[in-house]
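I'd like to ask some things about the structure below.
One protein chain omitted, others in place.
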């Protein structure tokens, strides 16, 4: 049995999601590959790193990623470090011939992400940009139905990714609201997923965009516990909206926000076509709504498909139908599919090129918002 | 008991809705006014007019509206004629001192609608612009909750009005697709309601808009029964999208379309604020979703309020709770409230000024789309 | 054009529903019959009766139903009086050759309802037992799908009718809680509809039942405004549950209650068969859920059919699709269909025989509950 030896860089939210995925991908999917969790690397005390490694199953710890990307006993580098570090790590890892799974967004700017793409191409290493939602069986079924012609010519897409963790204006600053560190606000954090989901499900090409990025709460307390203390400026967008004209005539309408009270992880996409429609919402991740207008209107209606049957993409998970999977499981499938593509030398998407494409679109939206005009892609 | 004598001009879709409303407003709402259905006027054979009048309860018929607006035995003119006739009829009716209920849009262009407003002001007659959705108890409850501060400062609105009766590209031309007659496509037909619903529910003022109007199927058979015969050009928008910055910093995202396969009369608005959120969808007209974030997150969730209780606006209809009302009933309430405002000499909205405001916004969207830039209001 | 002259006996909740139906049936449905609202009869002051008559459109008023059933200028007697009066009125009306629409339940006991059936048969008059839900287009579609074989052999039905207006134990006595007047509690009030809906939709025959009737709040204040004053005994069931074995092997599970906090008019039926399932809920009266298991499980899911298309039973109402109808409209359709059956001399259901069948089943449930054993039908 082949073996893939992994090093993970980063141990926050995404570090946990990656750790579980490497730990359990072979177990859940029956992937005939031994995945060895060689090394965890992050900027923290050795005590904290060791505790994390013990909990999640990493064999050893490092604090300097430069060393990690050179280790002979590592085949795959999984990048879950802060965004601004992605580029440097990925380029070094590529130079050292490592396969790379890098969290989205690839980088905080388009030029950087293109350099990263250049590097992996040159090195000939396998690469994945972590648009994990592609591996939710329900979203994968949406794509499958479009590709099979069940929706017909697409008229429009309607896409919203809404969360609500910023609605309290007295909550203090966090790194995600600082443009220098985060690159952008809801645009890079949430719309990045919306743009990739559109490309994945519909196959449409973005022709031009017109954006409106707004900061709804312009200043926040530096310290949440001292709301009357000094404020800090929010330098990213709180809400990102944009209109799209696609090649071929379809149109799109997008919004992402972290101010939609009551929406927790409302990552949604609706696709309307000549023959049918699809509605997907991650808050009900085990379902896909499908309206088929081919039979008589007498029986027409949105079908709520419980996407957990063996016949569904990725077998709809690993349980009998009706026994759904959870958020962590998309990462499990992503890792399994990426490693399968390495071992079997098969094409894999989403790769760094998909990451660059998304970045191009987001950068156009940002420019459009600044210039208050449409931008061609 | 006071009496209000009504003449109706127009006998298509809206003519039916108006007829029922005048026939039953006093019955359903207990309004202590005698509503007399004096006269029906439309361009049709006398046989057809008489049949319509007999069925819906009009006392007499006319074919020339010029005569009708001058009749001494009529107090109120209800305009449900084609849009391009609204202006002339309304101005003449006002000159003759008649109260006016005019279907939306007031007119096919802003200048016309302003003239109409001028005319009713000068004549001092009562006036109503037929944004009937305001009289759906669930939408009225949405406004009430906003006005009571239950939503707090508004961050954004997300508004979509989607239908699907144009998705088949082989369906033939209809008057609604001809700019000369209809004025515009989904913009005037559907977004007009969205814009008014926003003003009604939130009280927000539109500051600037950026629009994208697109015709998805550019030509259609002149005759549906002969799809291979000669085509006619579609001269209106099939889909209307626009972004909005409101006074005070809130943002909005709008789409209306008649190409959303599976959406029948999906007239929706979502309002997100600091203290809560509202979601309304006419396809479930007896409900309002309300998320209140003031109690503990332990118990927080979108509440599905069945808006049919006596405590609700317009008593939630006229039945015990859980026994919902239908599409026709908003018109019943609209007519009852308008007539009540006449008889009791009380303020009434939506009036022609509301009609003009909507028109201003829609015209800005249209201009924005043509110029591909933001337009200030 | 033919004319049907109607007298209504009763002017409470059902009296209002009937009045609207006679007033508007021809208007909404295009029925080519003149319906004349001759006479209203109820036990009340002449002032109150005249006010009601003026509001709803009755030409004259009476207080003695014995006179009304003998009037030569009346063709149809509509009985919306208290249940205990149904029998006497119906029998007299039949003797006088009047057609009869009688509210459900036909009578407070089976023997009485059989006498009524006997009387209308003997007199040869047309008769309708007011199971109005049959005329909800969505429930009629459910039946249509079953009859067309889309559900296949039926395995079971799961039926619940839940309301919540009795949940407060401090609310005072009302006539519906007094067995002498009301006959029974939720059993006759709500389960009567459930039993008829089952017969209507599925065509199944009840073979044996096993019931459990319980009074949850056994005493209530005689006066709601004086909760510490003297109590009165509740002598009817607050909740009625029963299990059913049908001829042919299907099974059923039933509950009706007025203690289901949050359920307003939750009149529901689910039918599961070899080829598909149906779920209907009056709180969403314009929809029917249909699961079709004939295509691939890949695309299988409950379809939410918006039953407002022209192709649907009763054209799904009278508006373009997506513009739903309300509670009152089932009565409109019921009256239109009943009058059509009179004028065109066609079969009509639900008739008094359907009323008797229901009564038989409910009486068996009651007996079963008292005897704590199964009862054969």
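Letters A, B and C mark the chains as written, and numbering starts fresh at 1 in each.
To be clear about the criterion, contacts are C-beta pairs under 8 Å (C-beta built on N, C-alpha and C of every residue); 3 or more make two chains touch, one makes a residue touch a chain.
Computed from a prediction, not measured in an experiment: that's the story for all the values here.
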| query | So which of C:221, C:276 or C:355 would be touching the chain we can't see? | reply | C:276
| request: Have a look at A:200, A:266, A:352 or A:374 and name the one touching the chain we're not showing. | output: A:266
| note | Out of A:196, A:292, A:329 or A:366, only one touches the absent chain, namely A:329
| Touching residues (missing chain, whole complex) on subunit A | 13, 16, 20, 23-24, 26-27, 30, 55-57, 163, 165, 263-266, 282-285, 306, 308, 317-329
| request: Determine and list the subunit B residues touching the chain excluded from the picture. | output: 141, 145, 287, 289-290, 292, 296-306, 309, 311-312, 321
| field | Touching residues (missing chain, whole complex) on subunit C | value | 155-156, 158, 160, 162, 164, 167-169, 210, 212, 214, 216, 238-239, 241-243, 245, 249-251, 253, 255, 257, 259-263, 270, 272-277, 291, 293, 300-302, 372-374
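Just so it is clear, only the chains that are shown with their structure count from here on.
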| remark: Maximum number of contact pairs occurs between chains A-B
| Taking shared residue numbers divided by all residue numbers at the interface, is the value for subunit B and subunit C over half (same) or under half (different)? | same
| task | Tell me which chain's centre, taken as the mean of its C-alpha atoms, is farthest from subunit C. | result | A
| remark: Chain centres from averaged Cα atoms put subunit A and subunit B apart, in whole Å, by 41
| query | Can you give the whole-Å distance between the Cα centres of subunit A and subunit C? | reply | 54
| query | subunit B to subunit C: how many Å between their CA centres? | reply | 35
| Out of subunit A, which residues touch more than one other chain, so two or more? | 300-302
